[in-house]
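The complex appears here without one of its protein chains, the remainder shown in place.
On to chain A.
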Amino acid sequence: METTILISEFFVFGDDFEHLGDGTLKTRETLDKALNEFEFYKKYPALKKENLRKLGVCSYEAESNIVIHAKFGIIKTYANENKIKTIAKDIGPGIPKLLLALTPGFSTASEKARKLGFGAGMGLKNIQKISDFFIITSKYGKGTYLTFEIWNEEINREGIKMKIKDLIKELQLEILTKYNEEILEKNIEEAYACDLLSRVLAKANEESTWITIQTNVNVVGVAVIKRVPIIIITEGEPVPEETIKKAEENSIIIARTLNTTFELSGKLYTLLEKETK
C-alpha cells in the first residue's frame, strides 16, 4: 500500500510579483526532504534531482500564471513512491481559448509582467512538455484548474533494461574498440536501426543502442550527439581505423556482428522483450 503525503499548500495572490517563486522554492525544499523517505529515491538519487527540477519548473510556471493573470489561487503538491502531483486552482479571468494558450509565444501578460522577465507565452506549453500527465480546464470569467504529475518512469521501466555486457554476450558481438569495464555496466533499454545519419539524429531516442551498416567516422559524431553508448555494425562490415579511434576517444563501443540488420534487430527485440516479462 502506497502512502501519499501532502508536501505543501500555498496561496498565490494576483499581481504579487515580489513573492512569486517563494511558494515553489519552499515546496521544492520540503519535497527534497520528503522524497528521502521513499525507498525508491534511495535507490535512484539522480532521479530525485531530476524530478525535483521538473516539479520546480512546472510549479513555478503555474505560480507565475496565477500572479500574472488571476486574482487569487492555491497550489497543492502531493507525493508518493510513484509520482508527484500538483493541483493549481485560481479565481480569475479564466482562459477563453485553451488551445491558443497552449501555443508557444501566445501571451496576454501585462507590460509589467514582461518587464520582470515573464509572460513569454511558454508557461502552459512548458508544463505540458515536462510533466507526464497534464489537465487544464477553465471557465471564462471564473477561473482555471490545472493539474500535472511527474511520474517515476523508472518504476514502470524497471526490468526492460539490459546491461551492455549481457547484450554483447547474448548477441555474440565482436568488440572492435578498447573500452573500460564501466561502460559494460551501462543499461540498454531500446535500440534504433537505421543507416541514414540524419534520420538517426532526428528520430532516435537518446541513449539507445544503434544498429547500422554505416562505418564512416561521422557515425561516431552522431552517436556522441545522441549519447549512444554502443554502435552495432551488421553484416561484418569492415570498420575504418579512424572511426574506431574516434569512438575510443568518446568512450563509445563499436561492436560487430555477421548477422544482417534484420536478424540482429529481431534477436535484440526478443531479448529486450523477454526482460520485460
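Please note the rule applied: contacts are C-beta pairs under 8 Å (C-beta built on N, C-alpha and C of every residue); 3 or more make two chains touch, one makes a residue touch a chain; residues count from 1.
Assume contacts and distances are computed from a predicted model.
S.K.: Between "Zinc finger SWIM domain protein", "ABC-2 type transport system ATP-binding protein", "DRTGG domain-containing protein" or "Archease domain-containing protein", which matches the UniProt record of the unshown chain?
M.R.: "DRTGG domain-containing protein"
S.K.: Of A:92, A:119 or A:229, which one is in contact with the hidden chain?
M.R.: Residue touching the chain left out of view: A:119.
S.K.: Hey, which of A:20, A:70, A:101 or A:220 is the one touching the hidden chain?
M.R.: A:20
S.K.: By the contact criterion defined above, which parts of chain A meet the unshown chain? Give residue numbers in ascending order.
M.R.: The missing chain touches chain A at positions 17-18, 20-22, 24-25, 28, 49-50, 53-54, 56-57, 60-61, 64, 104, 116-123, 125-126, 129-130.
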